[in-house]
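Got a structure here, written out as structure tokens. Questions coming.
With one protein chain removed, the remaining protein chains of the complex are shown where they sit.
The chains carry the letters A, B and C, assigned in the order they are written, with residues numbered from 1 in each.
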Amino acid sequence: MARVGVFVCFCGANIADYLDVPQVVEEVKRIKEVKYAVEYKYMCSDPGQGMIRDAIITHKLTSVVVAACSPRMHEKTFRKALSEAGMNPYLLEVANIREHSSWVHQKDKKAATEKAMDLCRMAVAKSIANEQLHEISVPVTKRALVIGGGIAGIQAALDIADARIPVVLVEKSPSIGGKMAQLDETFPTLDCSQCILTPKMVDVASHPYIELIPYAEVLELEGYVGNYKVKIRKKASYVNFKTCTGCGACWQKCPVKVANEYNMGLDKRRAIYTPFPQAVPNKPVIDAEHCTMLTKGKCGICAKVCEKGSIDYTMQDEIIEREIGAVVVATGYDMWDPKPYEEYGVGRYKDIITSLEFERMVSANGPTNGVPVRPSDGKVPKNVVFIKCIGSRDEAKGIEYCSKICCMYTTKHTILLHHKVHDSHAYVFYMDIRAAGKGYEEFVKKAQVDTGATYLRGRVSKIYKKGDKLMVRGEDAQIGQVVEVEADLVVLATAVIAPKDNPDLARLLGISYDKYGYLSEAHPKLRPVETAKAGIFLAGCTQAPKDIPDTVSQASACAAKVCGLFAGDTMKKDPMISTISNEFCSGCQNCVKVCPYGAIVTDEVPMGHGSKELRTVAKINEGVCQGCGSCVAVCRSMAINLAGFTDPQIINEIVSI
Amino acid sequence: MEAEVKDQLVSIEKPGLIAPPNWEPVIMGILCNWCSYAGSDLTGTSRIQYPPNIRIIRVPCSSRVDPWFLIKSLQTTADGVLVSGCHPGDCHYISGNYYARRRFLVTKKLLNFVGYHENRVQFSWVSAAEGPKFAKVVAKVTDDIKKLGPLHLYKKENFEKK
Amino acid sequence: MKKLTYFPGCSAHGTSEEFDSTLKLVLKTLDVVLEDIPDWNCCGATSAHVMTENLAYALPMRNLVLAEKLENTTMGIACASCYQRMKVTKVHMDENPELAKRINSTVVEDGTYHGSVEIKSMLQYAYEDIGLETIKSKVTKPLTGLKVACYYGCLLTRPKNITHFDSPEYPVSMDQICEALGATATDFDFKTECCGASFSISNTEVVESLSGKILEMAKESGAHAIVVACPLCQSNLDMRQPDIEKLQGVKYGIPVFYFTQLMALAFGYPIDQLKFPKHIIPVEGALANIGKVDPSAEKTKKTTKAVKAESEVQ
Partner (left out) sequence: MITLGTQGKNTFLEAVNEKSGANVLECYQCGKCVGTCPVSQYMDFPPREIMQMIKLGLKNESYMANSHWFCLTCSACSGRCPREIDIPAVMEAVRHLAIEENYLNTSTKVKEIRKFHEIFLSMIKRYGRNYELRMMAEFNIRTRNLFKDMHLAPKALLKGKIPLGVKPLKSAKAIRRMYAIAEKLEKKK
């Protein structure tokens, strides 16, 4: 026989003012299972919890109902109180008489009281069917996978590794460093990007807890939080990294020249190459697409000149597996291709370049040794026009959103231009200046006042060629006049877009992405680094456009999350998950189909006791099940139930009023 | 066939025709924990008032809602049922609310066929941020059910007997 | 032998008679027979749509209805403004049957509108239905050495969602046709800038400044002549050129050809059939370049090739 205790809360005046609490208690007492009912000012307070603890013991209660605020508020608090009294915490039910009654029916005390009574009846009825539940603990593999070796991936990897947790860092290109390694100086402090990044890159390579796997990609992820297994393809580098010393003889001799991605194709690299001098690891790889030895079987010079004999043209891609407990995705971003801007003559005029190309030009280790030049004739430009929002905030040609960083990097570029070419003049066409950030507005002021960049408010309408100049026409809305700037060089602040292979990655990881291809966080405000899938976290621009400070903070946040996840040897998990009884399961496997997490697998059990014949039944993977209950509703034979929300519990609620 | 269905419809909805004075309907609100229940909490915290007829049951996800629950409610205690979940695409459990939606449409057809008025059971999307919307939805449903009249004139006594 | 419904437009019998007649020559060579819309009326360009919505649709509507009486599936239109008015009407009618019914009621005696006839500008027809290869094959006197700036104006490629032809910013169809004829198309930036069109009578100073800019850029691009596919553009650039020269104090002397005139020329028709005397700006100077191979031509050719590549990419 069930013995229920009901504890009704005044919540100060919040509940007591709008419904008649004592009357509720009286009404509840009339339910025959209720052996004890009492009201109190603040049930969540320590004395309040004390009342509950005492009552449990003195009245030998079998379940407890607290009628107070929303369970989303204090369920945990009261569960704690129960377990302190030696009672299974899951024998608690909360009747939400504040959010669902006193606060929303303030003009009708009678109705509110009635409703409160019903809510209590429902809670009581449900609690009668409650069962003892115990937190599930799943073992954890304390190793993290970080996908992407940009600043986000580097930061996350270092922070996790510093907590003595092993990290596997997978980078698709031959070196880590990402976009930040291509930058010259960074806003708003103008400190040298390379100088602050390269030490971190070296740390990654030398860190005892980091396994760096460059020139590789993730193929497959299976398992569940704490117990993932990942397949990684190591692309053939045709160079034996163990023996290679990175002396550079090979790429100095290599006869094949290819456009250099690192310098945005502004100069050439060889077919065997390291992306850039400070590359980590500083070992070359052979670009199989262009190497004549691999394509035509002719050449082989690099093998000849390599003293260590590290070149191996027969090398194949290699698939490796790792056991991991958590994943940090940090695949960064791509730059939008401005080709659709036909009215600007993009693609027809050499002297229209993108901001990343400009960045490479002004960069000390860039193709032009830090001096911006006109690609058409190699002259140093005097008048440079910077155009913002190329692709950003442009539904017609690009994407709707604001790329967030263009305002600032363009400001930086005007200043860099001034530093490199003193007698130059920068014109900036903008729609808005978005300089929200520490020291950002001051930085813009610096550009406008100290270096005298001319800001014109308007979107450029057309660019056409006149002699060797580019005429840039647009409205300056401040004076309401159409202006034309005679430019030597035009720099387009192209939009930040999601990496094009993000959707594929999201599919293989089992996480969701938005219409732009950015990976989706679990909650836009309160869970910005988690994904909806437990144990997978997001760092940097792969989630949305960000500047470096934001990226680094998010990466560290991911690290904190991973460390938290790995705090114990096992992981505690909410017991409110599905359970299947083999007796009733007919093996129709509807549940297998509907489970959003693939948490249900099939299993073979004997037909009957001792019988050799086997039949198929469904089996829940406790670690994976998130407890949505989809399977329960589709189960024809009612073999499945969802702990905490069983059919008896809910039916009790329904019939109780 | 047509005629039969009509008859059934009348016979089941008939009790509704004799609504006692100051009768108030009971509406069973089955809400998913992550969106609609949170939304209803928000309605409370923002003190938005709505009719007191709804009795709320919390389920983890709208896909947990078994047609049985709707039928049972209408059979025993409720004059109408509101099921509410996350907006399509926002399901906390990735795709649960899609299952819920399909299942609900079928259930509705069935209930219709056996003669329940289509407004007896209703479905809505309410996100955790849509406090005001939840109030609106409840107001509308309550209004619809009031128009339809009672299904049960005996539920209170019924409970006492238990 | 192909058949094509033909809407000449008012100016075909007036200011752009040379367009009309050379077009017929060219199509004769290309074995296309034109069938005039019986008793067609003015499409209302460029005034009807300015003053009233209904007439703006009604006038073209009548022609569309009459055009459907002929079997042909396609109607070719010489004048760009007529082309645009008709196409706009067709598109809007097909999108909005309600409106179509209302407008049809104004011309109901002439028949009912079904929207069965496809509308193309003559440029589009030459480019899509006849094709560069066929055109090339008919060339007997290639225009080698002649550098032309192809000027499309506003109406042939804009608005994109109406015309669905070539690029609204940097079209290349006419350039490619001219290159098929052996001429060299220059990298000309004002291909689709407006010449002032409908203001040619009511607001001449606007026309003069706009057309002036176009002439300037054409010269800039190193062209001997401008090629057009629109009577309004032609008369604005040709007839007004002396005034513009006076206004700006520069001597352009750039003749403005209809692309059909150049085609006819390349197809080997004798000069005296090409109505050159109708031009205000004498053409002889420009035509003198034909046959002359000038070194820079090669370079420009490359650039336009590059441009073609671009356009094909998109």
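The rule we apply is simple: contacts are C-beta pairs under 8 Å (C-beta built on N, C-alpha and C of every residue); 3 or more make two chains touch, one makes a residue touch a chain.
Values in this document were obtained by computation on a predicted structure and should not be read as measured data.
A.B. asks: For the full complex, can you list every visible chain touched by the one that's not shown?
C.D. replies: The undisplayed chain, in the complete complex, is in contact with A, C.
A.B. asks: For the chain left off this view, which of C:Cys42, C:Val91, C:Leu132 or C:Ile290 is in contact with it?
C.D. replies: Reading the full complex, the residue touching the unseen chain is C:Cys42.
A.B. asks: Which of these, A:Glu93, A:Glu114, A:Glu343 or A:Glu653, touches the one chain of the complex that we don't see?
C.D. replies: Touching the chain that is not displayed is residue A:Glu343.
A.B. asks: In the whole complex, what residues of subunit C lie against the chain that is missing from view?
C.D. replies: These residues touch the chain not displayed: 10-11, 13-15, 17, 39, 41-42, 44, 46-55, 58-59, 62, 102, 105-107, 109-110, 154-155, 158-160, 168-169, 192-194, 196-199, 201-204, 206, 210, 235, 239, 277-280.
A.B. asks: If the hidden chain were put back, which residues of subunit A would touch it?
C.D. replies: Touch set of subunit A with respect to the missing chain: 343, 389, 393-397, 431, 457-462, 473-477, 480, 482.
Heads up, the rule we're going with is that only the chains that are shown with their structure count from here on.
A.B. asks: If you average the CA atoms of subunit A and of subunit B, how far apart do the two points sit, in angstrom?
C.D. replies: Roughly 37 Å, centre to centre.
A.B. asks: Could you grab the centroid distance between subunit A and subunit C? Build each centroid from C-alpha atoms only and quote it in angstrom.
C.D. replies: About 54 Å, centre to centre.
A.B. asks: Just give me the whole-number Å value for how far the CA centre of subunit B lies from that of subunit C.
C.D. replies: 65
A.B. asks: Give the list of subunit A residues in touch with subunit B in this complex.
C.D. replies: 70-72, 96, 98-101, 103-108, 111-112, 114-115, 118-119, 121-122, 512, 532, 576, 594, 596-597, 626-630, 632-634, 642, 645, 647, 650-651, 653-657
A.B. asks: Within their complex, state which residues of subunit B touch subunit A.
C.D. replies: Residues 24, 26, 28, 33, 37-38, 40-41, 43-45, 47-50, 52, 55-61, 63-69, 72-73, 76-78, 92-96, 99, 103, 135, 155, 159.
A.B. asks: Which of the residues in subunit C end up touching subunit A in this complex?
C.D. replies: Per the stated touch rule, the residues are 167-170, 187, 189-190, 217, 220, 303, 306-307, 310, 313-314.
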